[in-house]
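The complex appears here minus one protein chain, its other protein chains still in place.
Per-chain numbering from 1; labels A, B and C assigned in written order.
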Amino acid sequence: MIVRVQTEPFDLATEVARLYRDKPKVGAVASFLGLVRDSNEGDGVHTLTLEHYPGMTEKSLEGIGREAFARWDLLDATIIHRIGTLHPTEPIVLVAVASGHRGEAFAACEFIMDYLKTRAPFWKKETTPEGERWVDAREHDDIAAGRWAT
Amino acid sequence: MIVRVQTEPFDLATEVARLYRDKPKVGAVASFLGLVRDSNEGDGVHTLTLEHYPGMTEKSLEGIGREAFARWDLLDATIIHRIGTLHPTEPIVLVAVASGHRGEAFAACEFIMDYLKTRAPFWKKETTPEGERWVDAREHDDIAAGRWAT
Amino acid sequence: MKLKILYFARLRERFGLGSEALDAPAGVDDLAGLVAWLRQRGPAWAEELAPDRPYRMALNQEMATPESSLKEGDEVAVFPPVTGG
Partner (left out) sequence: MKLKILYFARLRERFGLGSEALDAPAGVDDLAGLVAWLRQRGPAWAEELAPDRPYRMALNQEMATPESSLKEGDEVAVFPPVTGG
C-alpha cells in the first residue's frame, strides 16, 4: 500500500500501472479521482487551498487503508492526496484499489473515499469572486458535534 | 460518451484525462480496469481470447451507457472493451465515468460493469496447460435459462 | 421465412457454424419455435439447445425471449451466457 500527501501533481497512469504491472493475480483495479470544480453552491471558484494536519494525515490515511484491507480481499492500494493551492480541473485525490475481482475493488475504493472524506484531517478553503471562505462539511453531523457538549 | 471495441491496447491516462480536461464541472471520475489474471478456478491461464458479436456489441455498450446517463447525473463516460488474444496482466476493459460528485460516478461505473458482464455479447476462451476451454458465466441464471424451455 | 442465424463461442464451435441463411418452415413464428426446429438437426443441436441448457438468444442485435416474434429478414443469434468484462 502506498500513501502519500504531496503538493506536486501525481500521474494517474503510473500509479494505476504500479497496482497491476507484473501482478497477474490482479483482475480488477477500481480508482477514483477527485478534482477541483469551478463552482460550489452557486459561486465561482478561482482557487482551492488545502490545509492538513501533518503527521495525523498520513496516519489516518494509512489507518483507512488498513481498515479496507481488513474488510476486503485486496492485493494493493494507493491513496494520494494533494495539499496547497489548486485550480479548477486539477486532481486533488486519487484512491486506487487492486483485487482479484471487481466487487471488492469497487467496495474498498468507495469505502476509502467515504472514510477519507469524514476522517482524514484536510480542510478546503475556496477563493471566489466574493473572497475567501472555508468549505463547510457536507455532513452536518450534529450528533457527533453534540458529543462535545460539556 | 465514447464506446469502443478494439484489438489494440488503450491508454488509461489519455482516456481518463479526456473526461476531465477542460471540464471544470467534473468533480469526480470513477474508473474500472479489468485485467487478465494468470489463473482461474485453480488452473494456470496462458492466454485469454475474447470473441464478440460485431454490431450488437457496440449497440449493447451504448445502451448500457445511455441507461447509466438516464439513472444518474453524469457528465461523460467512456467504455472500451478489447477483443482478440490477451495475456495475463493485460487490460481487457475500461469503464470511466465523470460526474459532479463521487456517489454518482461510483454508482454509474459499477452499474455499467455489472450490466456489461451480463448483457454485452463477449465470450472468453482460456488456454491453460490442460488445453482450451470456454469460460463459464459466473451467474448460473437458471431462471433466465428456463425461459427458453419450450 | 428467410432468416440470418449467427452462432457464437462454444455453440459456434460445437455446430461448426458461425452463421447461416435459413428458410424457416411455416409454423416457425417465434424464437421458441425456431429453437425447437433447430433441435431436430442432430445430436449436437438437440443437446446444446435442450431446454435445460443456458443458451441465450438475440433478435436483430437485442437480447430476446422465447416469445419474440420472427419476421422475414430477421437476424437471430444463439450463444452461451456472456462472459466479457
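As a working rule, contacts are C-beta pairs under 8 Å (C-beta built on N, C-alpha and C of every residue); 3 or more make two chains touch, one makes a residue touch a chain.
Values in this document were obtained by computation on a predicted structure and should not be read as measured data.
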item: Touching partners, among the displayed chains, of the absent chain; value: A
item: Touch with the omitted chain, as defined above, among A:V3, A:L50 or A:A98; value: A:L50
item: Touching the absent chain when the full complex is considered, from A:V29, A:L75 or A:I92; value: A:I92
item: Contact footprint on chain A, counting only the chain that is left out; value: 34, 50-53, 55-56, 59-60, 81, 92-93, 113, 116-125, 134-142, 144-150
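In this text, only the chains that are shown with their structure count from here on.
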item: Geometric centre: closest chain by C-alpha means; value: B
item: Chain A and chain C, separation of their C-alpha mean positions in angstrom; value: 49
item: CA centroid of chain A to CA centroid of chain B, Å; value: 25
item: Residues of chain A engaged with two or more neighbouring chains; value: 102
item: Multi-chain contact sites of chain C, meaning residues that touch two or more partners; value: 85
